[in-house]
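First the structure, in the form of structure tokens, and then the observations on it.
All protein chains of the complex are present and in place, except for one that has been dropped.
Naming follows writing order (A and B), and every chain is counted from residue 1.
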Amino acid sequence: MNRFGSRHLLPYFIPACAVLAALLIGAMMLAALGASPLKGYGVMISAAFGSLDGLSTTAVKSIPLLLVGVGICIAFRANVINIGGEGQMVMGALFATVASLAFPHLPAFALLPIVLLAGAMGGALLGAVPGALKAYFNVSEILSTIMLNIVAVQIMNFLLRGPLIDPGEIMRGTRIPQTARLSQNADLPMLFEGLRMHAGVIVALLAAVAAYILLWRTSLGFRLRSVGLSPDAARYAGIPVRRSIIIALAFSGAMAGLAGAVLVFGSESHRMVTDGSSTGFTGSAGFNGIVVALFAGLHPLWSIPSSLLFGGMLVGANALQRAVQVPSALVIALNGLIVVFVVSSEFFRRRSRPQPSEESLRLAPSTQAGWEAVVDPPVGLKRFSGTNEREMNAHE
Amino acid sequence: MPMSDYFTATILIATVASGIRLATPFLLASLGESLGQRSGVLNLGVDGVMLLGAFGAYYAVLQTGSLMLGVIVGLLIGTFMGLLYAFISVTLQAEQGVSGIGIYLFGLGMSDLLFQKLVGTPRPIVPFPPLKIPLLSDIPVIGEMLFEHSLIVYMAFALVPIATLVITRTTYGMNVRAAGENPEAADSLGVSVSAVRYSTSIIGNTLAGLAGAALAIELGIFQQNLTNAMGFIAVALVYFGAWRPIGVMAGSLVFGIVASIVLQCKTVGIIPRSASDLAAMAPAVITILALVVVASRFHQPAALAKPFVREG
Partner (left out) sequence: MRFVYSKRFFVVSVILAVFLIAPAAMGAAGKLKIAIVAPSASNDLAFTQSIVDGIKAIQKERDVEVAITDGLFVVEDAAAAIRDYAKKGYDLVLAHGSQYGGSLKEIAPAFPKTAFAWGTAADTFGLPNVSSYEAASNEGGYAMGVMAAALSKKGSIGVVGPIEVGDAKLYVDGFVAGAKAHKPQIKVQVNYIGSFSDVALAAEAARALMAAAGADVLTGTAQMTVGAIGAARAKNVAWFGTQSNQAKLAPEIVVASQVYKWEVALRKILESMDKGVLGGQKYIINLANGGEAMEFNDAYKLPEDVKKVGMDTIKGIIGGSIKTGK
């Protein structure tokens, strides 16, 4: 089944060209701002990948992107759109924080897993609710996940300014909305001497592998993917569609919740602190994770390099600002450009390959089934109708 | 203050008027998005277009002092982005969810970048003065509540019946619905699905640009991330409104008025400070609850977010 060869280089050349095109526009913007594009890009790359320090910073920055991305892979494969990553991260962080405050004296080997598990549970809860709303009340998960993001942030603000606040803050009267320094036993240990890379990296990698195994090596995963390709066919085959939707969103939320927990316990301050918004805590990982997943073709393992690339870009953005005095907003815009260009370049990739092949089928679920399948086979599916089983078996 | 004092006419008027004001940008953006979605195009980048429109309008007003020019610039930016988005989604058939987020990131970064480089320290602009509608605004209580708003507010709400008429009673509206429900059938009847989707994307994003312009002009300033994720809430409200202009208007008003009620309650002291965070999530919770009630009866356009590929 392996088909290597130069024939396959062309379809991958195209997204690379897309990235180049976007970078070219970015270079023009840099030049227009009076900075040297070469120097600017150079600074970005060397900051993100050019040193061990940079690499570890990039790796750490990629952790939430990878975790959220993996969760998105699971959800989108089951054809549910999860835009609630931000809220789920916050919820997971809160659950994990509470767990650590509840059992501060447990030894590390017990507390750390408990804390991470709590985080996953918090996120799963915030994913299961939209899932249930969709499954039983036909409420669009786009709406409910966006709304629950708001709810989660407000719960976080309430808790961090009230019950969970550091007693020292009340004493000092400053009332900064942060918790006390959380139990040291829950600190994510550093992996290497002198580098700021913590065990969260391992957690994320394991999660990616676990998701891959779940989706393609378990019957549950098969069921989720079937529901994603065609709920009606799945229902006909006896697969519990409603439960699958809830499970998919719960898993997706769990991953994001895990990301939130890792953020808190891998942070410099080892406490949870808020500025009142969700992005202040997550750094928009709830959103960027979606892009990471889609760039990886909704494949958990390919989310790993995808997340590293995005993480690198984020790290590079901060360095760019410091080095050439260009506002980091430029890199956000550039980020958007790259996403748009690469996603648009799929068009040429599809054109360059008239026969449906392994790769396009692997991307299939998101484009074929769209966001929700209907009674009549959707247009896209018709084209590949004979090969559904093949797709489903493609990764077995 | 005795309970009865809280419910004076002044506070009631202020609450509803403020709710209408808060709802307006949501309404505009949401109307545009609902049109696009009705024809099968999902645009998650509304917030980015709003931000670009907001900056464009703000800058235009700063340079020329003309509010109308600002509105027009906002509109045009939306139109241009709509054309771009149509090209990406319809012609290039890119994955709509992702491309939308790409547009959002681009809009977010670009508007901030341009603001920092072209303006720097924020300078205020003067918003539209409230326009009193003669006669109607003299009605006690209701008059002040509904008929003393700025031009853009009236425009936004006037669009609702217009949009409803267009979608339900014109050929164009029928084509839009067909493109969204069953593009193959529409195609076989000679309707150009591409052209329809291009037009809705352009109109929809023009409205998003207008929403951004309205926001900037109303607030009298621009700031990084001025919209604060409003665009995403607008997308969510499309689902709330079951893709119908009236529903979208209802959703925007629910959101705006609930937010306004919470604000008023905090102002007069009904909500103690400790509970204010929980109170701030009221609009979101109420929207979800309302949707649970509504959702069982409406389904989304069948071909939403699916690029139309012609067979043969």
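Operating definition for what follows: contacts are C-beta pairs under 8 Å (C-beta built on N, C-alpha and C of every residue); 3 or more make two chains touch, one makes a residue touch a chain.
Predicted model only: the values in this text are computed from it and were never measured.
Peer 1: Just one of A:S100, A:S230 or A:S328 touches the chain that is missing; which is it?
Peer 2: Once the missing chain is taken into account, the touching residue is A:S328.
Peer 1: Considering the whole complex rather than only what is displayed, give the residues of chain A touching the chain that is not shown.
Peer 2: Where chain A meets the chain not shown: residues 1-2, 4, 8-9, 12-13, 15-16, 19-20, 23, 38-39, 41-43, 45-47, 50, 53, 57, 154, 157, 161, 172-178, 181, 196, 212, 263, 267-271, 273-277, 279-283, 296-297, 299, 301-302, 305, 309, 318, 321-322, 327-329, 358-359, 395.
Peer 1: Mind listing the chain B residues that contact the chain we can't see here?
Peer 2: Missing-chain contacts on chain B: residues 10-11, 13-15, 18, 21-22, 116, 120-124, 126-127, 215, 218-221, 223-226, 228, 230, 259-260, 263-264, 266-269, 273, 276-277, 280.
Just so it is clear, only the chains that are shown with their structure count from here on.
Peer 1: For chain A and chain B, let me know how many angstrom lie between their CA-based centres, rounded off.
Peer 2: 27
Peer 1: Quick one: in the complex, what on chain A touches chain B?
Peer 2: Going through chain A, the ones touching chain B are 29, 33, 81, 83, 133, 137-140, 142-144, 146-148, 150-151, 153-155, 157-158, 161-162, 287, 290-291, 294-295, 327, 329-340, 343-344, 346-347, 366-367, 370-372, 374, 376, 378-380, 382-383.
Peer 1: In the complex of these two chains, what residues of chain B are touching chain A?
Peer 2: Interface residues on chain B, with respect to chain A: 42, 44, 48, 88, 91-95, 97-99, 101-110, 112-113, 116-117, 183-184, 224, 232-233, 235-237, 239-240, 274-275, 277-278, 280-281, 283-285, 287-288, 291-292, 295-296, 299-300, 302-309, 311.
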